[in-house]
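Structure record follows, encoded as structure tokens.
The complex appears here without one of its protein chains, the remainder shown in place.
Order as written gives the chain letters A, B and C; numbering starts at 1 within each chain.
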Amino acid sequence: MDNVDLKLFNKIEALNPDINTCMACGLCTATCTAGNFTDMSFRKIILMLQRGKDKEAIELVKKCMMCGKCMMICSRGINTRNILLSITRIYNEEQNI
Amino acid sequence: MIVEGKQKIWADYQKDIPDDHYFYVRSCIRQSFFPGSEVTFLDITRNKLGKDFYESAYHTTCGGIAYHSDSIPQETAMTIIARQFALMHESGYENYVCSCITSFGCYTETLETWHEFPELEAKIRQYLWDSCKKEFAKPKYLAHASDIIYKFRHEIAKQAKYKLVNAKTGEPLKVVEHIGCHYAKMFPSKGFGGAEYPHVLVGMIEAWGGEVVDYPERRQCCGFGFRQYFVQANRGYSLSNTYKKFESMEPYEPDLIITNCPGCPYFLDRWQYVIAEQTGKTYGKNGYGIPALTYEEVAGLVMGYNPWDLGLQMHQVAIEPLLDKMGIEYDPKAKYKGINGKDLGTPINPINIKLQ
Amino acid sequence: MNEYRILIIGGGPAGMETAYQLKNLGLNPVIIERNDKLGGHLAQWDRLFPSSDSAETLLEKLKDQTKDIEKKLNAKISNITKEGNIFHVTLSNGIKYDAAAIVICTGFDLFKAEKKQEYGYGIYNNVITNAELEDYFKTHNDKRIDEPKRIGFVHCVGSRDVKVNNTYCSKVCCATALKQACEIKDEFPYADVYCFYMDLRMFGKGYEDLYLKAQKDFDIKCVRGRVCEVSENIEGKLVIKAEDTLLGTPMKMTLDLLVLMCGMEKSKSSNEIQKMLNINNNEDGFIETRDNFSGLNLTKEKGVFVAGACTSPKTLPDTIAEARAAAMEVFNYLKVNGQPSLVQ
Partner (left out) sequence: MRPIFDPFVLPFVISMTFVLLYCIIGMIRIIFQLPKEDRRKFLRSLIYPKSALKNFRDLVNDCLFHTKIWKRKPLLGYMHMSIALGWFMIIIVGHFESITFSPLRGLEVPFMQKMMSNLYLPIFFRYFAIEELSLKAQIFSFLMDFFLLMIISGIFIAVVKKKKPKKVGMKRVTKFGIKEDMVRLSLWTIFPLRFLAESSIANIAGGSFLTKYLGFELVFGGNYNETLSMVFWWLYSIDLAIFMTLLPFSRYMHIPAEALLILLRNAGLKTTEPRKGYAVAEIYSCPSCGLCIDVCPMSEVKDNYKNTAVYFIRNIRKGKRRRDVKNMTEKCLMCGKCIEVCPLGIESLNIKIAQRKKTYYKIKSDFSYLERLQDYKTTRPQDDLSAHSQKTLYFAGCMSHLTPKITRSMTKIFKLANENFEFLDADGSICCGRPMMLTGKINEAKALIAKNTELIKKSGAKKLVLSCPICYKVFKEEYQLDGIEILHHTQYINELIENDKLNIDRSDKRYAYHDPCELGRAFGIYDEPRNVIDNIGLLTQGKSDRDMSACCGGSIGSLTMSMEERDEITKNTIKDLTLNQPDEIVTACPLCLKTFARLSPIEVKDIAEIVVEGLEG
């Protein structure tokens, strides 16, 4: 974890401070529409970004259909959809090797 | 680092072992890895310390490698071990010492299992009788060869010609100690100093003037885990283990690595060559590696044995920088001479790591 | 006239509260405390979870409730013999009591962190325990804590761990950890604070809000994974290893300060007393109660009662509630088969 660069994650955190209140209960992943067809998991995306595994997280983010079910069900009231949107805006596919 | 904290732990894990009359059992691969070690051990204990270390020609090894690689069931290994005990019993000894760490692990495990399940011991007793008509008796004391050297480290220090000290600057050498996992990790109470900070090699280093290096990956495996190395697919895993250790000890710039197990010195030594070839990186100064020796070789060096008799030329990593540091005279040309002086041919230097 | 008394062994919150309630019930308890002052562990704490109220005020409240109750400080029990319903007790300073009932409130000891060798308590400089951190909050002089940039809290040290023979959960360390995490983040706002947990057991009133507040306002990062070992790198910083089990990947991290949340063990001080009264421990090593539901304050031995953390790990509210229950049990016991004269 020492040489993990969280610069981009801190930007996401600034835009949506409630990302920190995620307690990884997995409701969002369970109800995910895309999760029905793929291994999409929003819970994992947050964790991967916190641990610097941006590439794998982006792979998952690309599968999201933005349907908002995760936001409807999140037990901590996190604005999941806007976090996903911010990720697609702030993170970059090629840039991080 | 609070040293008193460690001493308190070491105090909890002292074991008393007798100081004489041992039945010595060799390792199955140590002669081929570093032939000088076991010979030096017997020479030191018998001639230098005048102890009675009997070695029976009929003894085999513990079968641990096969047991740990799942090629033989535990009962077979136990029967082999029972036969060893029978040989000890027949030659009239009660104290049993083995030279290999894994064997020490197997013997301890067998004795502990028998202790918990006496009916298993009776079964093995039956197996032994059926197979080779021998009766065995459990050893009164079980020790590892490094325990012996540890116990007599001060006598060795007294007879020592050299110290683990840099002859020119007088500073103690920075020595990394690596304990074989089967020594105390399985049965902490069976090793000097417990599992976390075993004292058996630390004791030697401090007795002979060196300074112990305590790096983060101190307890990481050396890479010779049976399932890592013997299974072809996992070999890369074995190399990455060793690499992780060296990366972690690098900032401390150690001069020497002392080990007490057959596999550890071999892998810490050989893999340095592979790491140098793959990454072009050596951990010693100007192209040399960090010599990885067994405790018997270090004891021999300290007591003034000729390095080539100790078989130090068998090591991948050149020993010359260490010898110069300790101020030991040696004849560089005699490095690759046979006993009768015949030239065995000098191997060429690998690209990234020097042999001489 | 040798008036029969009720002996309260242990002057911590449990002992004080039981004595106070017995006093209210018109009985005449006496508190035996082996240290030189009352309060037990509570005296060491600075603030209490979940809302960081000051421990001092609670301690003072409990203390001054017992101001006119007979107390014997620096006193240990040297001998107890039972004769019919009466216990003849002699203290280490020679004083003798005839007690109609004994209430054991010996409380708990914190798990000795050095027993968990792999965490390197007592071996590495910057590894401290929750008690030491609490003491730091009180006194602010602990040279090991100076401007740490990265702080780690290890939960369940000495609890839920068969390798140290404590398989039970100590109940209070999760809430304490988050409380202390918020307090230390308050102290060093630029530090990153990590909590390494298995399950965050925030079960009590206001605990979940503490958890949410810790995440939201104090940016405490909770990692689900138990720290397996700690070592020291060349600069003296701590390198910890753990697996982020939610992600299934191992992780290594350098910390400036590591706080071990030590769990509770039954206080050793009650062992000889238990021998004298032949009361044994349950498999968790705490004093065995008559049953797990209604007999939590009773033991097998008639006339011997228990209260507080000596029977199982307890939070302060539990302890106080149980102390009151114990007082009631003693009162009923004395009314039924104790000395009627004792009870007005």
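Quick notes on this structure:
We take it that contacts are C-beta pairs under 8 Å (C-beta built on N, C-alpha and C of every residue); 3 or more make two chains touch, one makes a residue touch a chain.
For clarity, every value in this text was computed on a predicted model and none was experimentally measured.
The chain not shown here is in contact, across the full complex, with A.
Those residues of chain A that touch the chain absent from the view are 18, 31, 33, 36-38, 58, 61-69, 71-73, 77, 79, 81-82, 85, 87-93.
Please note the rule applied: only the chains that are shown with their structure count from here on.
We define each chain's centre as the mean of its Cα atoms; on that basis chain A and chain B are separated by 50 Å. Once the centre of each chain is set as its mean CA position, chain B and chain C turn out to be 46 Å apart.
Shared interface positions of chain B, i.e. residues touching 2 or more other chains, are not present. Those residues of chain C that touch chain A in the complex are listed here as 200, 211-212, 215-216, 219, 221-222, 224, 244, 246-247, 249, 251-254. The residues of chain C lying in touch with chain B in their complex are 114, 117-118, 120-125, 229, 231-234, 236, 239. Contact residues of chain A toward chain C in the complex are 1-2, 17-18, 20-24, 43-44, 47-48, 50-51, 53, 76.
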